[in-house]
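Missing here: one protein chain of the complex. Every other protein chain is in place.
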Amino acid sequence: MKERAVQNSSRLALYHLWIAFGVFLPAVALGAWQMLMRSPLPAPLDDTNAYYTSVTLHGTAMAYAVTTFFAMGFGYAVTATSLGRPVRGIIAAWIGFVICLIGTVMAVVIVLIGRATVLYTFYPPLLASPWYYFGALLLIGGSMIWVVLMIYNMLIWKRDNPGQPVPLAMFAITATAILWAWAASGVIIELLFVLIPQALGITTRIDVGLGRTLFTVTLHAIVYFWLMPAYIAYYTLAPEAAGGRLYSDTAGRLTFIMLLVFSVPVGLHHVFQDPDIGAGFKFLQSFLTFFVALPTLLTVFSICASLEIAGRARGGRGLLGWLWALPWQEPMVLAVALSLVMLGLGGFGGFINMSYAMNQMVHNTTWVTAHFHLIWGGAVVTMYFAIAYEIWPRITGRPLRSKELARWQLWLWFAGMLIVTIPWHITGLMGMPRRVAAFDYGDPFVAPMGPLVIISAIGGLILLVSAILLIAILVRSHFGEGQLQAPLRYAIAVNPPKAIPASLNGFALWNAILLVLMVFAYGYPIGQFLFLKSSVPAYEVTHTATSGAGP
Amino acid sequence: MPQCVQVPVDTPVKFRITSTDVIHGFLLPATNVNTMVVPGFVAEVRTAFSRPGIYEMPCNEFCGYGHHGMLARVKVVPKEQFPSLSPVERTSCAKQ
Partner (left out) sequence: MMAREQDISETYNPWPKIGWATTAGIVVVSAVLGFGLLDRYQQAGPTLSVWSAICRGLGISSDTESTAEPQPTLRTPTRIAWTNATLDQIKAGDAKHGAFVTLVCTACHGEHGISQSALYPTLAGMDAATVYKQLDDFRSGKRSWGAMNAIAQALSLHDSADAAVYFAAQPDGLPALTGDRAPESGRSLRQSDPAKRLIFAGAPERGIPPCSACHGPGGYKLGAPALQGQQANYIEEQLLAFAQGMRQNDVFEQMRIIARQLTSDEMHAVAAFYAAPVGAPRVVGIPSR
């Protein structure tokens, strides 16, 4: 019976991860095509309309589908393995999976047929078919079931183990779930009260400022929702894979707490250039954004320290001698190093973006695109790959056929991502606007950007090869000789916690603080739209003769 | 949107912009002018151009299928030249 329950939990995790990576590969292919399309190079099916549709699909797939399914699958895997028992509420989990899948399919299909070319940020007054919004609502809303299950599983474990510290991995994934609930609230409210009524023709005017401001609640916090599984791997899987110990359990807990508290009330830094928000609140949220850099700095330190412990335990000597002593043949260890390099570069770009004044130079240029591709597409997704390489063998019972191939795949991804993003940063500083399908490379202003764009496009093709390799490795992991794998082991801290304060074992205090910060940072910016009469007509991207909504 | 706007060099200039349809972007690379143009609101940007010349002004927020064709120009002229331009000439760079 227990055997079945464990199997069921494993299957739950695996199905989620398969959807995540199954969507990932075509999305990468679209991205590579987009890079060719906007470059001076020839491209197949070069239709400018198709570019915008592709950007919508690529964004929707990567930002909503891949990430949500990955987090959910990883969350179920962490719950089962770190708590040492099957996931409770498994039927609800499967229902959530189906709802999210239906939503994803709805959104993907409607975008593919060209009825929702509004980009994954779907800023009003551009209006898509209501099917797109319903699809997004099902995907995001369905994942709330996962959120509830993470919290529920942690709470009943605490009830069954009074006085015990919650294992760090479980604590962290629950923090991730709570963060997602806070983050998703913005886009869910925007969908329910601003966009869907307009798309159905119930309202005939739309408040653009309200829609955008609600979306910013989601817009930054969501990237931390994406980031936290990678950080969980940093703290709990990497030290173990390196053969060492986690430098500090408390640092880990504090990191996830700080990420929870500081990644939500900072969304306005995505709209520094908007005329619908007052400068004071933009500054305020810029100030708060500095605090969300702290957990990353803490993480980089802790992980490097943990790896140093591992290196020295393996005989490394000297100031940096421990680096060479690390087991680099392990994909997880290699992934951490590559990821930290990209995190550093991308994080530096992030400092620029969040500085209210410097943002003026880079807003909506390709610098921004470069930044989030480097951070998410680079640092975070590399860890997703490494997590997949750890989880697949444990669930299928078949080891990775070749760790060398996995390392190749990681190196290719790293190289490709740097080749893609470094020129992009430069063209952004030159003033190249983003989300543009075609550039006249004969224009003397645009001409110098041409060679850089070509280099980026080549990087995109390298990424495509790496993504194909990833899927090949994962598929091969389903065949071949079965070998009982050692269960997933989490890193042990240098000083394992025996008794920790309640506030580092639960989230009541931190949710309260976050609520206060949200009211302070977002209360007026959202509330102002109730008395600012700023509604305007919406603009559908597809017009039907019988559509009643707006012009 | 005027296809070309003429302004004097070394003079404080204020742009006040709004949109009548969807969100657009207003970007003058190599200057501090970079703002979102949001329907229902007026965006105000202050700057002073220190170098004469022609600045390209691409739209930098997705605004529909024509987004890549949305480009205008700001022509920064020497201070002495500006007062002699008529209001019509200031919103067009074509030879009148």
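Each chain carries a letter (A and B) given by its place in the written order, and its residues are counted from 1.
Everything that follows uses one rule, which is that a residue touches a chain if its C-beta (ideal position, glycine included) is under 8 Å from a C-beta of that chain, and two chains touch if they have at least 3 such contacts.
Note that the coordinates shown come from a computational prediction; the quantities given were computed from them, not determined experimentally.
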Touching the absent chain when the full complex is considered, from A:I95, A:L297 or A:V516: A:V516
Contacts of subunit B with the absent chain, listed as residue ranges: 1-3, 12, 16, 20, 44, 46, 48, 58, 64-73, 87-88, 91, 94
Residues belonging to subunit A that touch the chain removed from view: 37, 42-50, 53, 113-115, 117, 162-164, 204, 276-281, 283-284, 287-288, 291, 437-440, 442-443, 498-505, 509-510, 513, 516-517, 520, 524, 528, 537, 540-545, 551
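In this section, only the chains that are shown with their structure count from here on.
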Residues of subunit B that touch subunit A when the two form their complex: 21-23, 25, 27, 29-30, 32, 34-44, 56, 58-65, 67-68
Residues of subunit A touching subunit B in the complex: 48-49, 52, 55, 117, 119, 123, 125-126, 207-209, 212, 271, 273-276, 360-361, 363-365, 430-431, 433-439, 443, 445, 534-536, 539, 541
